[in-house]
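Only one structure is covered here, and it is reproduced in the block below.
With one protein chain removed, the remaining protein chains of the complex are shown where they sit.
Right, subunit A next:
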């Protein structure tokens, strides 16, 4: 058993102490690793089988021989040599190492079509997040091109020199299929590059591992395109009959379109949609040649991954996946293709509209990020700093001299505008990353969006502090004393208000995404909707104070001026944001009370929770919110533990003859009424006023969904009333075991609504 002296893999690492003596063990291990590294450079081959066997005999079975660097991570990475399920290099008795297929052999046109379609399937499964080893690499043609043995060639032939093209079959393989394979490989490389240049999560979103292979670094995308053009030329005159020629041409054209688009030379997603339909229609012309693909390729890859099956999908499935991808790519361009992206609110809506198509593919999410973030400018035209400035202006600085970009040009140090612009710039430098993250995070997968926003709560909290300090600084320079000092109360400066506004939004999103990702159990819904509602109450206060400050400034600007127009626009925007927040506040208020009733009546039951204590459950659930200092200057964040007092208040409301449930029913009715009237108000804003230019359809759709949700809640409530009257004794409402409550049906992913049904009598 020859192995190199340095040893191989975790299974043979040298003995050491247990974890307890971390310090010494760690130092020893470092020294040993250094020695190993030196030895590695001087390595020679020696058969150590005997030594190894002798040494191994001195150990008890099960004794763990490991050093300080051997963690769970390595334990999981270790494999048992010669175990067919773990060792990808294992060859079962009677099997051959290499697949029995020669990629340099000529093929019929139908066979080439079939291989191309198979590659189309594998490419999209890779783009969906499966490793290359189980997708594209299983093609023996691709494998030949990427094989380390072919380093000096880009042909299917092992022998040097151009392959003989004696027959059409030869040309079909060596010119047409080869060009298609190269095109696919280069497209893969470009896709990989695009994804890696943006934020994504390895393995969750995408597997970038190349298994030690390179994606034809010596061929650039234009050379690959030339090969495809050459193939297309040949196909156009080859005279192969039976509809096969057009089918091959469509496929080459698709491949070329994809390549050029990803290379940035053209924008052909629309054309590709047509290509795809044609490919689907002519798929039947292919004649299967399954031998051209083999999982045995995995044996040669640089990996300790166990052997795994190819991810096989049908062409129909591939067609719809590719179609989805093309549409998402198109939508990424469309949503960012208007002047509206200069408006931070319109852009925010565009970003969410894109993300809330059914989870877009990683490549499309990377594309969208690229459009927003390349060169620190949106679509290369709206610098991020300018975007943030428009955001500040529309929310807190309309009518304020600070919002005039010209103040950044003033260089005279004695001019107070110079000092103020320096302060504003200082703040923007501190906040820009987190501000832009508001856009970037939405392009992560759904589970991550919530977690990323949750982590940003603390950062926003910190930014509030910074903002408050800089607001203080601004007050030192009476740039326009009336404007700055009268618009905002002492502890309510513009930057702090702005930071608070975004903090409140982030907080609201984290709870809403919790509903979407279903991390709250039914008996937690009441509390979490209460918290959502309370966060919106806080948000309303923030927006209202911004509105008050705005009205002050508005009174002082000259009528008919640019400033006056800005103030009007800001006012409409703030009012629409307030109405939107009120919708959420009221609907959440209705739902927390409704779920409270469902708990009280025994319709929703809590798990036994043997080991849990209420205060610890609270800490586990509210962990992300507990470290945010409540009541940070003037406007109080709702205390994360306010639910109990809310319940108490609700129960105290019952007066005189009214039983608790009647007053609660009334309260819910009122919440629903309030939600509906805010919705009605929301509908009145034009896209320009409400900041939803470019996403008008999504805006309408969302309002419709919330309206439907309100109706569904009202229906649920009346069912509960009816059942209460039927079974209740007027005082208490015990419906345990009598009513079924389903929570699956949602009209909007953020709203969990109870559907009640009387259980059939046994």
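As a convention for this text, contacts are C-beta pairs under 8 Å (C-beta built on N, C-alpha and C of every residue); 3 or more make two chains touch, one makes a residue touch a chain; residues count from 1.
FYI, contacts and distances are computed from a predicted model.
Taking the options "Cytoplasmic tRNA 2-thiolation protein 1", "RING-type domain-containing protein", "Ubiquitin-conjugating enzyme E2 G2-like" or "Acyl-CoA N-acyltransferase" in turn, only "Acyl-CoA N-acyltransferase" matches the UniProt protein name of the chain that is not displayed. For the chain left out of this panel, the touching residue among A:82, A:317 or A:519 is A:519.
Of the options A:72, A:97 or A:412, the residue whose C-beta touches the omitted chain is A:72. The residue from A:452, A:543 or A:637 that touches the chain not shown here is A:452.
Among A:131, A:473 or A:724, only A:131 touches the chain that is left out of the view. Summary of contacts with the chain left out: across A:305, A:338, A:404 or A:572, the touching residue is A:305.
In the full complex, the hidden chain is touched by subunit A at residues 9-11, 18-19, 22, 60-64, 71-80, 83, 85-86, 129, 131, 196-205, 207-209, 211, 302-306, 308, 373, 445-448, 450-452, 455, 517-521, 524, 607-612, 615-617, 619-623, 626-627.
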